[in-house]
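Mind looking over this structure? Questions follow.
Missing here is one protein chain; the remaining ones are kept as they sit in the complex.
== chain A ==
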Amino acid sequence: MPILTLEHIKRTFTEGQNKVEALKDISLKIDAGDYVAIMGESGAGKTTLLNIMATLDQPSGGEIKLKEQDLSKLNEKNAAKFRRENLGFVFQNFNLLDTFNNRDNIFLPLVLAKAKYEDMEQRLDPLAKQLEIEQILDRFPYEISGGQRQRIAAARALITQPELLLADEPTGALDSKNAAALLDLFDQVNYEGQTILMVTHSAVTASYSKRTLFIKDGRIYHELFRGEQSKAAYFEKITNSLTALASKGAKR
């Protein structure tokens, strides 16, 4: 049963005379427990698509549904509540708050949902261990490295155990070891039933997913399934598709 359905989604930005069609026609279905990677060149519209799924942005046309809930029909207040209850994000630019220390940054969505302090601590413990952020919890975001920030952002997204986890370049600032740790964590929560949708430029990262979508010029251009393949084979296929995609773009 699909948890997220997009039908003919369009998004056009108008700036003065200029019109940028960031998304032209996107239709896709994501099932519960799915693990989807979205790839594409810079400026292809990946972040725009993610923002629409996150109810942070409204599509210019088309229909988007999360579990029967038409997202474009949510008002501001319900959208906020919806985000809080169903979605977790890891943003491309982290969006951590300098006013909170890292621990409180992670707690933020739970505090907004009026959780108890003891519960919050309980949820944080295993996450912090897995992401190796225990040492930096009491520091502030401006006192840690980019990779550490990314892991804090990931912890903030995961701590609410959301219906759908949205991640924009979650491994962008991480070295391979930390990236692997984060992706293993994603694997694990996905195994436990967490639906994940992430945007990435890295074929290695994408090879952790169950399914990879390629976006070009605001459309879904190609789709790959991992199926029963080994990670290595899947990775190979993704790289090939990327090369093909790039050379096609160059030819045009």
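Just so it is clear, a contact is a pair of C-beta atoms (placed from the backbone, for glycine too) under 8 Å apart; a residue touches a chain by one contact, two chains touch by 3 or more; residues count from 1.
Criterion: contacts and distances are computed from a predicted model.
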Next item on the list: If you had to name the missing chain as UniProt does, which of "ABC transporter permease", "Nitric oxide reductase", "Sugar phosphate isomerase" or "Tat (Twin-arginine translocation) pathway signal sequence" would it be?
Entry: "ABC transporter permease"
Check: Among A:Asn95, A:Gln122 or A:Gln188, which one is in touch with the chain left out?
Finding: A:Asn95
Checklist line | Contacting the left-out chain in the complete assembly, out of A:Leu56, A:Leu137, A:Ala180 or A:Val204 | finding: A:Leu56
Checklist line | Missing-partner contacts on chain A, residue numbers | finding: 54, 56, 76-77, 79-81, 83-85, 87, 89, 91, 95-101, 104, 107-109, 111-114, 117, 120, 140, 142, 156
